[in-house]
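Every protein chain but one is kept in place in this view of the complex.
So, chain A:
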Amino acid sequence: MHDHALAEQSDALRLRSLDDLNRLRKQILDKRDPDQPEIVVCHGTGCLANGSADVSAAIRSALDTSGIEAKVVPGIKTTGCQGFCSHGPLVVIRPRGIFYQKVKPKDAKEIIEKTIVQGDVVKRLLYKNPTDGEKILHEQDIPFYKRQTRVVLHNIGKIDPTDISDTIASGGYQALAKALTTMTPEQVVQEIETSGLRGRGGAGFPTGRKWRSALTAIEKKGRPVYVVVNGDEGDPGAFMDRTIMEGDPHAVLEGLILGAYALGANQGYLYVRAEYPLAIKHLTIAMEQARACGLLGDNILNSGFSFDARINRGAGAFVCGESTALFTSIEGNPGNPRPKYVRSVEEGLWGRPTVLNNVETWANIPLIVNKGGDWYAKIGVPHSTGTKVFSLVGKVNNVGLVEVPMGVPLSTIVEDIGGGVPGGAPFKAVQTGGPSGGCIPYELKDTPVDFDSLTKAGSMMGSGAMIVMDNRDCVVDVGRYFLRFLEEESCGKCMPCRLGLSRMREILDNFSEGKGSEKDIEDLLSLSKAIQDSALCALGSSAPNPVLTTLKYFKDEYLAHVTRQKCPAGVCKNLITYSIDPELCTGCTSCAKQCPVGCIEGEKKKTHAIDTGLCIRCGICMDTCKFNAVNVI
């Protein structure tokens, strides 16, 4: 295409007003027939890993050969992660909302023939409620979805994130158009203040207050000013930011543009970790499409306001999620944090006033501008308004992404939505807040999940990872895990963090080997205090939290390691022994074939046994045995 033609074409796409946007929206909606079936296949990271790309391809080819009349041929749509990843690949048939799970390519033909052509249901693909064994037909009746309040995630699973017309049809960019045509920047800031929104990146700092102090800094220092998306999501076990960027990239972008309008910024940055290639791809596409439509770039919607943004890929350093480290990383340097006596809103990127917010925080902004701060403030609880997205992982039946109003009890998330621990036992603890957080024991299962209540319980909201642990998970091991993670990720600039964390980890290493004394527990406590008080950045100062909370709630388990040389959960390698239960062993020989040191003996169809002297405790036999015959104590 000639440059000229290209310019003309993109000119034709350009929206010049709220009316233009509404007209386009109506056009898109008018072209759609609400009764026409639509086959929605989840193309989130989880489902893709389970083969959903092959499923959608198979559905496409089944459609091609089905001989369905052209006018009733269903549309196929691929979406971002619908949250119920453990049951993927997911396929939903709309408008009926029939929900198929664990779909394989070979099911495609049957789905087309039965459900699309005959209107019947393929029963074996339905979700079975584990509590009563009933099969559930519709998406909205599945307990996992029924108890959620999907506000931030409302588009994900409905829109194709790579097609801006889907976003526009579902009301995307309405908030931006509203703000640009009917609100002053000051009014936007006020709406955010009214909403009570607190940042979703960890510490829960009120977003309105952050923007307000940036405005004060701008009064002093003038422009330029920058707006930045924190899409680093370094918290292991967390994937809500990933899901939002992949599944609804325009929501993040629209929030960012609104923030830029409120603060008068003309340039923004999206700092996204390089481990998230699909998020980077979808954000890039979204930005190109928004630019072509005149929603990003020069003179947005003909309002006279110009703003553009670019993506920076992170390079694999957890500490770069920290604000000052993130800025130095965007500037092209090693991501070392700096002391925070100067606040980022005053001196952020290139020493200029900068507002950094988390992905989920930005995605909330269009909702607030659209429906009003008052509407938002009514969701949740007084000091934690709105909803929060959690990634529920670990020993829980319904692993996935969950959105609930702030303040619901922990048990609602883990037991009602998550379906509890496999096997039905009560959970042992829920680790929240990642490496900066702590473990909440079962006795506190009614703790409301909001910023302040979690802190009171000794943990933290953090980015929203919830890791459910059962009695096969060892708290000493979890403490070691987080310490080792942070030890590796620490920038090493200040002593308390560099030396303190290593020393704490060494003590826990000893515990896991059955060495150590009660005196060491006291050392752990005093080291924790010293690190909390003197580390330069929050990576160090919050690092002792997982150890402190587990010491508080699970001291017995620590003592078992130290005084009795036992790991009650059966995790710490040096304190456990594997054995085979002769009652359960069928002599299938699988374990013996897999054992890397060949220390399992036994004849075919006869009981096998482990030579514990040779066993290296790799656990492979236990993972291999289909008959639960391998024990560990």
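Methods note: contacts are C-beta pairs under 8 Å (C-beta built on N, C-alpha and C of every residue); 3 or more make two chains touch, one makes a residue touch a chain; residues count from 1.
Throughout what follows, contacts and distances are computed from a predicted model.
Novice: Considering the UniProt annotation of the chain absent from this complex, which name among "NADH-quinone oxidoreductase subunit E", "Glutamyl-tRNA(Gln) amidotransferase subunit A", "Transcriptional regulator" or "Cellobiose transport system permease protein" applies?
Specialist: Missing chain, UniProt protein name: "NADH-quinone oxidoreductase subunit E".
Novice: For the chain left out of this view, which of A:L18, A:L48 or A:V355 touches it?
Specialist: A:L48
Novice: Going by the contact rule already stated, which one of A:G97, A:G119 or A:P277 would touch the omitted chain in the full complex?
Specialist: If we include the chain that is not displayed, A:P277 is the one touching it.
Novice: Who touches the missing chain here, A:R25, A:K158, A:R198 or A:R242?
Specialist: Touching the chain that is not displayed is residue A:R242.
Novice: Can you work out which residue in A:C85, A:L126, A:I142 or A:I365 touches the chain that's missing from view?
Specialist: A:C85
Novice: Which positions on chain A touch the chain that was left off?
Specialist: 45-54, 85-86, 88, 233-239, 242-243, 274-278, 312-313, 315-318, 329-336, 391, 393-395, 399-400, 431, 434, 465, 467, 469, 473, 478, 481-482, 485, 489, 491, 594, 596, 618-620, 623-624
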